[in-house]
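Below is one structure, written out as structure tokens; comments come after it.
One protein chain is absent from this view; the other protein chains keep their places.
And now, subunit A:
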Amino acid sequence: MSEDFDLLFKVVLIGDCAVGKSCIVTRFKTGNVFTERHTNTIGVDFSMKTITIDNKRIKLQIWDTAGHERFRSITSSYYRSAHGVIIVYDITKRNTFLSLQKWINEVRNYTANSVVCALVGNKCDLVDEREVSAEEAQEVCDLIPEILFQIETSAKENTNIENAFAKIAEELMNRQTIIGDDSNNGIKLGQSKSIREGNCNC
């Protein structure tokens, strides 16, 4: 294994076409690259990045999916093993926000029950064209139990991109600890076989 890590989580990005899913992933992965003109994603694109939270190295496997409905038969097969889901909409296109219910249904149908879900409103740099307010997003977020938090991002200006992924990772990490504390045969961070150790047999 070329790099070490303490934990590994799979995160899937879903959402309508052209809301900026691939741009978010590229920005997160490279830190300083924004591709102004992405091509459309056919099926699923895969990438990885390791981040550090509380001295733990967390490796995120990111599955960037095609938003076009015809590809949902392929993309939904990747939901199944996801630990985290990021639903992306475009704050300048109300339609993409209204699709949320459909995306939530897909999450309910195809992911594990434990999945951690975040709502991301992208393109928040385009202030003049905003069609969805942050307050409205928060209201919806409060109503839908699967969604843990909402956040607005701009892949173009690198606003909150790292933050969105870090929050998901942190939540996933905390959940592990909670479970560890809850049960007698609990999983303790860094000692159980059930938690992936970067240094073991890789």
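Everything below uses one rule, namely that contacts are C-beta pairs under 8 Å (C-beta built on N, C-alpha and C of every residue); 3 or more make two chains touch, one makes a residue touch a chain; residues count from 1.
What we mean here is this: contacts and distances are computed from a predicted model.
Of the names listed as "Origin recognition complex subunit 2", "thioredoxin-disulfide reductase (NADPH)", "CLUMA_CG011718, isoform A" or "Tetratricopeptide repeat protein 15", the one that matches the UniProt record for the absent chain is "CLUMA_CG011718, isoform A".
Only one of A:T52, A:N105, A:S133 or A:N163 touches the absent chain when the whole complex is considered: A:N105.
Listed here are the subunit A residues that touch the chain not shown: 1-2, 8, 17-18, 36-40, 42-48, 61, 66, 68-74, 76-78, 80-81, 83, 95, 99, 102, 105, 108-109, 112-114, 126, 129, 143-145, 175-176, 179, 182-183, 187, 193-197, 201-202.
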